[in-house]
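Everything on this sheet refers to the single structure shown next.
Note that one protein chain is taken out, while the other chains of the complex remain in position.
We call the chains A, B and C, going by the order they appear; numbering starts again at 1 in every chain.
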Amino acid sequence: MAEVKAVPRITASSRWARRTRHGDVFFWLLTLLFALMIIGLVVAVGIVTYNGSAGVRAEYGWSFLWGTDWNPIETELYPVSFGAWPAIRGTLLSSLIALILAAPTGVAIGIFLSELCPLRLRQPLGVMVELLAAIPSVIYGLWGVAVFANWFNDWVANPIANTVGQYVPWLAGPVAVSRGLAITGTILAIMILPTVSAITRDVLQAVPSHQREAMFSLGATRWEVIWGAVVPYARAGIVGGIMLGLGRALGETMAATMLIGNSTRIEQSLFAPATTAAALIASELPNAQIPLHESSLIGLALALFGITLILNLIARYLVWQTSRGPAGEKV
Amino acid sequence: MAVATPPRSATQTAHSMTVRGLKPFYGKRLAVQALDLDVRPNQILALIGPSGCGKSTVLRCLNRMHELIPYAHAEGEVKLDDINIYAPGVDPTLVRRKIGMVFQLPIALRTRNIYENVAVGLRLGGVKNKAELDARVEKALRDANLWDEVKDKLELSGMALSGGQQQRLSIARTIAVEPDVILFDEPCSALDPISTLKIEELLLSLRQRYTIVIVTHNMQQAARISDRTAVFMVEKTDDIPIGVLVEEGPTEQIFSNPKDPRTEDYITGRVG
Amino acid sequence: MSLETNMLTYAQRSRIDKALRGCTIVATAIAIVPLVLIIAYVLIIGGGALNRDFFTQTYRPPVPVGVDPITGLPVEGMEEGDLFQVQARGGVLHGIVGTLMVTITALLFSLPIGVLAGIFLAEYPDTPLNTFIRFCSDVLSGAPSIVIGVVGFTLIVKQMGTYSGIAGAIALTFLMVPTIARTTEEILKLVPNAVREAAMAMGAPMWYSTLTVVVPTALTGIVTGALLAFARGAGETAPLLLTIQGNSNLSFNMFAPMAALPILTYKYIESPFPAENQLAWGTAFVLMMLVLGINLLVRATTARIKR
Partner (left out) sequence: MSEPRTRSLPLAGGFAATAAARARAREGVGKTKIEAVNFNFYYGSFKALDKINLAIPQGEVTALIGPSGCGKSTLLRAINRMHDKTPGARAEGLLTIDGESIYGDEVDPILLRRRVGMVFQRPNPFAKSVFDNVAYGLRVLGERNSKRIKERVEWALRRAALWDEVKDRLNATGTSLSGGQQQRLCIARTIAVEPEVVLMDEPCSALDPISTLKIEELIADLRGSFTIVIVTHNMQQAARVSDYTAFMLMDSQTRAGQLVEFGPTARLFTNPTDPRTEAYLSGHFG
């Protein structure tokens, strides 16, 4: 091998050496500090909403949550009163409708995209679903108000109210024009559908193909493979996806504000106007005149935050439960 | 009670397969040159050859598993006894029911326990009676030489077993539905020598009741257990590799007195 | 067919298979209809509402059809009914400027927090603290955006005594940090350990190898996360309603109320004039193009890297 010309060796400077020696401790502290900021942000949300709602808790205590009267403006007939139940009920019901509509459909779409879709369509359809999940909710709300509401009234709400609604009180008329729990729930369902489908598709695609092949080689039909091997394998992730969708529906503000009708009266029918916690906060907080009103709205935000926190915990518990599999598995 | 398959009696005749002009494709690319092959009843046919020669592809064509790979399909004729499994109108699901398959990696269905791992095929076949299920699961596990090791832990997940045990579990699952032919795709390549030995013993005992095709990259294994051997090679035309069936014959003859010089090169270790 | 002889239940199984597979196709078809309609409406109606004024002007109150929008005088040949029809004028330049300023400021706040927290989660050994930080990050990204709006409102708007762009940016920071932190963490974990070991074996201190080798390897991924966070922030409405309030004029002052595209969309659709509702579609069009454009860009670059 050819002789290589010698060149001076490079050694470290002492200044640099001092810098590098303490760099690691400094870097660790720096990243730790910023990581702790994430905890700080959550704590800030908790503290601000908790302190902000001190007034309403002093006035009503926990019964604030199930008080049924919400009346921020003093009139001769009705005294000022703040009960969160109309808003909480509306939030829960509209999300429930969204969940009932979107969970089975979303899972079915996920199964179709991952297992059954012709290969040529798989990529474009998948991209479309992911793009739809990214569209801002105000656009869903806009379409809901301007286009979907009339259609829903003519083809769904009125026919149901005029037939089944005669006997079932919670589907009874009169149908509020373009407003109400049912239509809000439906738009929320359309909105969370891409989220649920995209996550379901992702977790199904992560199932190793040999699990499918083992079932196929036993003479299972495609559906038996999907339902017997693929879906059970991925159920934890599917549950997680549904939970994520539910969380989005619970906290959604704009679509709800535009479509729910913003009425704090509790009416039995799903076709009557109602309100949700998010919609109530968005429409009243900027104009709240008396401190108790403002404090009540912040209390609502605290309740909403609490609900999503609990949902997060439940989702984690379910994922943990379902991922364990049969006893004896080495985890 | 719906009974899918009556338990097989020892006297039942075994089944043969005939392959004529089989051409497996990946997309537009032909993977193996059109080949003819006979699988004789109650024998073990070994497919050997260097990696990339298409032996696994051919195996997967024998029960129409090949077409499950995206963009893959096969042309030609594969007969189980006198039925062409590639004839129009034949449901691949039924074909796979009749021609079982055991894979390279031991597969325990992750969300089922050991018992259900074996019972799953029977349930698909419509067996619902608990006593009958129990009996047939036990028989399959006994036939797979696994019963004594797992009889006390049938409720545990299949994932709790060792690799060799999982592979025998896969075999138990396959023979529980009493197929006519069993295909093995390098069943020992992920296992340690002792587990390999157990699987080989198992294969020899299964030969009395089933027709078996096995793909292996281990020539000694082929020599030890198979009755006949088919040797595949890779050839390159215009830089595109294609698998070719070089020679097929009784195992003894292939290993002691190969007709084709390429076979000789391969088994003496000069290529592959 | 003799293959079927011992398959008594097969016909039934086959029917179930076909029926349920059909169900998934039907579900997909049903779901695709409204989703396609939404995009189509925004593209067609919204696209139709666009013109040069739309991008160069700010809000101007609508005038009757029979009045010249510039001079305010009746135009020639006007009919009496025209005075009761309203035509929309002006554009959303103030909204575009507001959205960009607020979201970019929020990105500047959340990038250091998110990236450094992501480095902490990915590069240092897992402890219960890491698990807790991840949980907090999940809580934050799952928190309803209106709650974040309330926090911005009480924490900043109330204290400052005025709605302001900066309050909006801080509220959006809450929402963007978890996205950036989690993508950074995930992408850093994809960097092969061999790269870290190589740098370590050269005698590089950890901070130096992280900044000069690990992070540059993952840079596109981190940028992707930042862009996605930006898209998410740009589309948020609820927190902005409570923090920047909206503004009809072009404003560059981060310490005063500002406009933003999502808020304009909401205000225009609530407007009683049908002509202004038209503007809502146009605003939605711009917003959707911004968000989808970023998503497509991210998709194209990641696809290129994977190849």
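Here is the rule we go by: a residue touches a chain if its C-beta (ideal position, glycine included) is under 8 Å from a C-beta of that chain, and two chains touch if they have at least 3 such contacts.
Note that this is a predicted model, so its numbers are computed, not measured.
**Student:** I'd like the shown chains that the missing chain touches, ordered by label.
**Tutor:** Result for the missing chain's touching partners among shown chains: A, C.
**Student:** For the chain not shown, which residue from C:Q57, C:N130, C:T217 or C:S271 touches it across the whole complex?
**Tutor:** Checking each option in C:Q57, C:N130, C:T217 or C:S271, the one touching the absent chain turns out to be C:T217.
**Student:** Identify the residue among C:G22, C:G47, C:P61 or C:G203 that touches the chain left out of the display.
**Tutor:** C:G203
**Student:** Which residue from C:V195, C:V223, C:A256 or C:L296 sits in contact with the chain not drawn here?
**Tutor:** Selected residue, touching the omitted chain: C:V195.
**Student:** For chain C, which residues reach the chain that was dropped from this view?
**Tutor:** Residues of chain C in touch with the missing chain: 125, 192, 194-195, 197-205, 208, 212-213, 216-217.
**Student:** Determine and list the chain A residues touching the chain excluded from the picture.
**Tutor:** Touching the missing chain: residues 1-2, 4-21.
The definition used in the following text is that only the chains that are shown with their structure count from here on.
**Student:** Kindly work out which chain lies most centrally, taking the average of its C-alpha atoms as its position.
**Tutor:** Answer for the innermost chain: A.
**Student:** Compare the CA centroid of chain B with every other chain's and tell me the farthest one.
**Tutor:** C
**Student:** Taking the mean of the C-alpha atoms as each chain's centre, how many Å separate chain A from chain C?
**Tutor:** About 15 Å, centre to centre.
**Student:** Just give me the whole-number Å value for how far the CA centre of chain A lies from that of chain B.
**Tutor:** Chain centres of chain A and chain B, defined by C-alpha means, are spaced 47 Å apart.
**Student:** At least two other chains touched by the same residue of chain C: list those residues.
**Tutor:** Counting only residues that touch two or more other chains, chain C contributes 13-14.
**Student:** Any chance you could list the residues of chain B touching two or more other chains?
**Tutor:** Correct list: 93-95, 97-98, 124-125.
**Student:** Going by the contact rule at the top, pick out the chain C residues touching chain B in the complex.
**Tutor:** The contact residues of chain C facing chain B are 1-4, 6-10, 13-14.
**Student:** Which residues, counting only chain C, touch chain A once they are in their complex?
**Tutor:** 13-14, 16-17, 20-21, 23-25, 27-28, 30-31, 34-35, 37-39, 41-42, 112-113, 116-117, 119-121, 123-124, 132-133, 135-140, 142-151, 153-155, 174, 177-178, 181, 205-208, 210, 228, 231-232, 234-238, 241-242, 245, 262, 265-266, 269-270, 277, 280-281, 284, 287-288, 291-292, 295-296, 299
**Student:** How about chain A: which of its residues touch chain B in the complex?
**Tutor:** 119, 210-221, 224, 228-229, 232-233, 235, 325-330
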